[in-house]
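A protein chain is absent from this complex, but the other protein chains hold their places.
Chain nomenclature is as follows: A and B, assigned in order of appearance, with residue numbering initiated at 1 for each chain independently.
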Amino acid sequence: MAATRLQRWLAWSAPIRRTLRSREALRRVAVVLGGGLLAAHAAHAVDLPEDKAEGMIHVYSGGGVTASGPALLVRKNIADKVSLSAGYYIDQVSNASIDVVTTASPYRERRTAYDFGADYVYRDAMISLSMSHSKEPDYTANTFGVDVSQEVFGGMTTVSMGYTRGSDTVLKHDSPEFMDRVTHWQYRFGLTQVLTPKWIASANFEAISDDGFLGSPYRAARAFGTLIPERNPRTRSSRALKFRVNGDLGARNAMHAEYRYFWDNWAIKAHTLEGGYSRYFGELWLADAYLRYYKQSKALFYSDDAQAETLYLTRNRQLGTFDSVSLGAKLSYTWKKVPGQYEIKANGAYELVQFKYKDFTDIRTNSPYSFNANVLQLYVSATF
Amino acid sequence: MKTLRLSALTGLAAASLLLSGCASVRNIEPWVKPYERERLADPIMKFSRDSLPDKHREHWHDVREGARGATGVQGGGCGCN
Partner (left out) sequence: MLHARLHRACLVLASAAALLVSPLVQAAPVAPSQAAPDFTLRTMDGKNLRLQELRGRVVLVNFWATWCGPCRQEMPHLNRLYDKYKGSGFVMLGVNIDDEPEKAIGVATKLGLHFPVLLDSDKKVSRMYDLNTMPSTVVIDRDGRVRYVHRGYRDGYEDNYDKQIRELVKE
């Protein structure tokens, strides 16, 4: 019985066994089976970011607030394995904003921030670690983050994921008994796709959760015409989704467009729309122009002048209904260039922003508040 | 009968490959080759050219506005190495 069964199996499988005996066929099978593995290993590896140094003077001036200062960044490749970066940022804030002027007195303050990063490449994945420490007299913030990005599909698609955890300590001037904390969690996911040799698109999603003291110990809210301390929830959970596309328009021109939708559990919904255009002029000049529109709807517990008693109440105009339009331009000049060695550029960027608040009253004029802000950035960047 | 057996086996193997292929995109060839990425390698096609000014911009947006997040991007570029 067994013999005939064996005989039958031999007869049945003869053509298959004949094929498998052929080396060519075996090679084809191996290629097909191992094709996936080969495709992943044979082709791509990612490059470390290039070495660079940047120095900048930044100024934001608008609505009575001026924040300015220097910033520095250095990034260096170590043994073509790891790219380390270190940054230093100073914000000298002179605050005479409408809140401060109408409810308190102007003040000056300095914020110093340090950040460090390490990028490591393994085959077609890049792992980045980042750490930052920001300190001002009444607020300290520390963050730690990890980002992983992987190139797939012949380098046409990049998938990235990231996580950042932040932990802040909140103090209050002239109130040594006040101390509170905030913890933040950020989860990011991004996808970049090369569409054609001239177009590239990306989609990014980020979920942020905060837990702790989420307001300002100095800010006042208004209820029934009187100023009272604001009461913010102690948690916030938000999501943002952004789509962006960059396109080469030929003849050394390029454009970019992006849209971001933001929503959170404080009922704020925001839309950001930005478009920009870049163009080379000769060998040494590069100019950019961009237009940005931002529109936001108010938080659930936001009120300019509450007429009812609510658990939470804020008059933080950053959480109200407002929109802003900004127009910016940037100019870059290549000061010194030795191809393959180093390149030094001098750059300047200016942006004019108009903020228009729908439900925040300027109590000095009793009309909806609006102001213009000027943002200036002057910086030198060198790659080597 | 023999050809049926052979084609049945090939069909099964191919079907399982197809199914695994659906989970990945290995069966579609990348249509932009590394030697066609000249325009994408240009700095004006980068999502972020200089980190300090972009970081500053993101900072004042976060401070002055209620929305935050989804700004960082990677990818594109020359696709070298």
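Operating definition for what follows: contacts are C-beta pairs under 8 Å (C-beta built on N, C-alpha and C of every residue); 3 or more make two chains touch, one makes a residue touch a chain.
What you are looking at is a predicted structure, and each value in this text was computed from that prediction instead of being measured.
Across the entire complex, the residue among A:Asp47, A:Asp305 or A:Asp359 in touch with the chain not shown is A:Asp47. For subunit B, the list of residues touching the undisplayed chain reads 3-4, 7-8, 10-11, 13-15, 17-18, 21, 26-27, 29, 33-38, 41-42, 78-81.
The chain not displayed touches subunit A at residues 28, 31-32, 35-36, 39, 42-45, 47, 50, 79-80, 154, 339-340.
To be clear about the criterion, only the chains that are shown with their structure count from here on.
Computed centre separation for the pair subunit A/subunit B is 19 angstrom, with centres defined by C-alpha atoms.
On subunit B, the positions that touch subunit A within their shared complex are 2, 5-6, 9, 17, 20, 24-26, 29-34, 36-40, 42-47, 50-53, 55-57, 60, 63-76, 78-81.
Residues 12, 14-16, 19, 32, 35-36, 39, 44-47, 54, 56, 58, 60, 67, 71-73, 87, 89, 126, 147, 149, 151-158, 160, 162, 186, 188, 190, 192-194, 196-198, 200, 202, 204-208, 238-242, 244, 246, 248, 252, 254, 256, 260, 262, 268, 270, 272, 278, 280, 286, 294, 296, 299, 318-319, 324, 330, 347, 349, 351, 355, 373, 375, 377, 379, 381 of subunit A are the ones touching subunit B in the complex.
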